[in-house]
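With one protein chain withheld, the remaining protein chains of the complex are depicted in position.
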């Protein structure tokens, strides 16, 4: 079946979005999803001329939602790797990854190699998990938590020395004035986020890529980045 | 069906799966042994123990039995550090298992103790044993034997429930499944394999418990 | 000095007084039968002597030591006085040998080998030496009760309390248990037994105590008590009227 | 034609044969006592006749119809033959009246009013008309057993099987149950009863069947069987040697 045709016929775009991974996806006081990924979902739906239907997902079930055709797109800050690419297709990058490794001031860390002997908390399956697994030295311990909240709680309760997360999240932690004030040690580079689609949906893939490209040029994606990440889109995205 | 199942690639991840199985086995071994021991102690307190301890144990049992395991786990792992007790995730998971099974087995074992004929207590005491000696040597074994099937079921339930420890990064079998699916996006294969392993573990565990029962209870003598 | 001295003992359950002032002295080597209607307080009296019930008033002394209600005194008492129950109360998870050895090893800390030797001797004495490794549920009621006797004897008590120890037995099995008791009596064991076996009481006992409504109503040598009951209650109980 | 025809019936539990070829015909109105040692197969025989056990070999026919092991045949059989057990087996959650009415309304689909009338009549017959609304646990054992008889009678069976129906009763209560049975016999009910009450068997029965090791060892009129036992086994059983 042609997914794009289905979407147009249906008049809705069903998108899997996170609700436990700020700033990409979390909830407001009315429990409605909000965040970078949600805004992108709405943007794409708008450009397709259909309504967006947001399906909140977790890291464990976001891809099964796609595989069983319960959603058309997964906009859930997906990172890309070879194994994942065997199973689903990825669009062009739609979000930069401003996530970094954070730790209290008294820990001297400047690059991945300095993580030796340290423990790092990450959210399982997130981009930083994939990246850090690649670049962290062998004797660094990566602790993978279910969601962002687990990662942050582990850091605040001292269960890990450092965490990898977004700068906006780190700012939110700082605002709560914890005893361990996280400061950015280094940025995890070159690992943007992609939109996930089912394989063999060339029409939809092409359309989504076109929308992303347009949004990059007309500044609407940059606005989303400013709003949620507090920074401009990097030029190389 | 558009999805193509492929299981061969899972072999690549066998170290994660083996490690997961071992952690799950460790959780159930430690949780089972210490949890039942704690359950015996609490059952003794509730049935025969000193009056001042009874409300303490009762509160513990009610709190644990009426809140989800996951929440208990969070409080142990994320909460205890604020009291200065920092436990590694596996220790925290083990502790949560012991505390959880302790509360459930307490109630089961207590029922077994209460079903003991009064004459057994009296016979023990009239042989000059203290109340505790009577409990330890006369009452305990037949009581456990009486409720062993119920206790075994509870142990299996707690073993299956242990899967949530993956949420505090304890690398059990469910963690392995989640880890694999997060790398490969092949959730179906990962979960089907882990579910099958859980089923095998549950069946084996039941048999091991039946064997243990056969060893510690020499005969079907409980009335 | 009497072995067991019971003075003005009273016992109430809630508001009902079950023992209403019992006086009874038991001399060493005496064999006493306690008879009386159901509900007259016979079991309660034995249970008080063994400390299974706390007395409300009066005093009980065994071998000169007062019976007090704390674990140390109770334990000392129970080392001197053994008790055998109507329902045998063997420990189902232990073998016959295990039943007889348990309290020796636990209470007296007797080494295992020695406890086993004692156990074998006592089981021999009740004619069950060959069932050392059997489990209680493999034995007949009569055999179980004999094991219970051996178990009590293994603690080497100065006196034995027996509460209707043949009442739960089939008629054929009563004789084998009574034979054991008869032998114990002949060997000089002090026995205080509640029984409905009048013939046995007459043959074996030195003294018969008739209880009625929580009191010792009549007592004396079996010849006298059975042949010449003095009170109408005893007459009625014995069926001579 | 006999009411119950038992031909070469065999019954094994696993490898042990408990009934080893039983032949017995019961005529309408006959009252038969089955006696024999414990384990001789008396209960098993009654249970086979009622279809509670499946026979291994041979045949049983009631009122000409073969006993087959399916629900339809079993139901037909049980409408003709009632059974009363040692343990009463009243339904504890129903009143006395409910016990007697249940099978009528459920099995025979008798309208409730009619079933109640029958129940009252049957309870009257066993002397318990006034306990219609009591629950079984408010009755004495003897009364419970009489309710069980009334319950069986309410199905208007052609014959009643009674398995030691007085064995679980205190001696004082035996008489009241036997009185009911005696009356049934006098009214012409066909009765097949396992009993240990020799005097009753002698007084009331037309025929006595002595079972021994799974066989009918001796049978005949009570006068003959009790006064002149032929086999040494029966002699020993009756205590005349």
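Each chain gets a letter, A, B, C and D, in the order it is written, and its residues are counted from 1.
Here is the rule we go by: a residue touches a chain if its C-beta (ideal position, glycine included) is under 8 Å from a C-beta of that chain, and two chains touch if they have at least 3 such contacts.
Here, contacts and distances are computed from a predicted model.
Missing chain, UniProt protein name, picked from "Hydrogenase expression/formation protein HypE", "Probable glycine dehydrogenase (decarboxylating) subunit 1", "Amino acid ABC transporter permease" or "Heme exporter protein A": "Amino acid ABC transporter permease". Every shown chain touched by the omitted chain in the complete complex is listed here: A, B, D.
Although one chain is not drawn, its touching partners on chain A can still be listed: residues 19-22, 26-29, 31, 34, 55-58, 60-61, 64-65, 67-70, 147-149, 152-153, 172-173, 175-176.
If you put the missing chain back, the residues of chain D touching it would be 50-52, 71, 74-75, 78-79, 82-83, 85, 87, 89-93, 102-103, 106-107, 137, 148, 151-152, 155.
Those residues of chain B that touch the chain absent from the view are 1, 3, 62-63, 65-71, 74-75, 78-79, 153, 156-157, 160-161, 163, 174, 187-188, 191-192, 194-195, 198-199, 202-203.
We take it that only the chains that are shown with their structure count from here on.
Taking the mean of all protein Cα atoms as the centre, the chain whose own Cα mean lies nearest is B. For the pair chain C and chain D, the distance between C-alpha centroids works out to 43 Å. Computed centre separation for the pair chain A/chain B is 37 angstrom, with centres defined by C-alpha atoms. Counting only pairs that meet the touch rule, the chains in contact are A-B, B-C. Of all the residues in chain C, the ones that touch chain B in their complex are 50-52, 71, 74-75, 78-79, 82-83, 85, 87, 89-93, 102-103, 106-107, 135-137, 148, 151-152, 155. If you check the complex, the residues on chain B that touch chain A are 2-3, 74, 77-79, 81-82, 86, 88-89, 166-169, 175, 178-179, 181-188.
Taken together, the chain B residues at the contact with chain C in this complex read 117, 119-120, 122-131, 133, 137-138, 141-142, 145, 217-219, 221-223.
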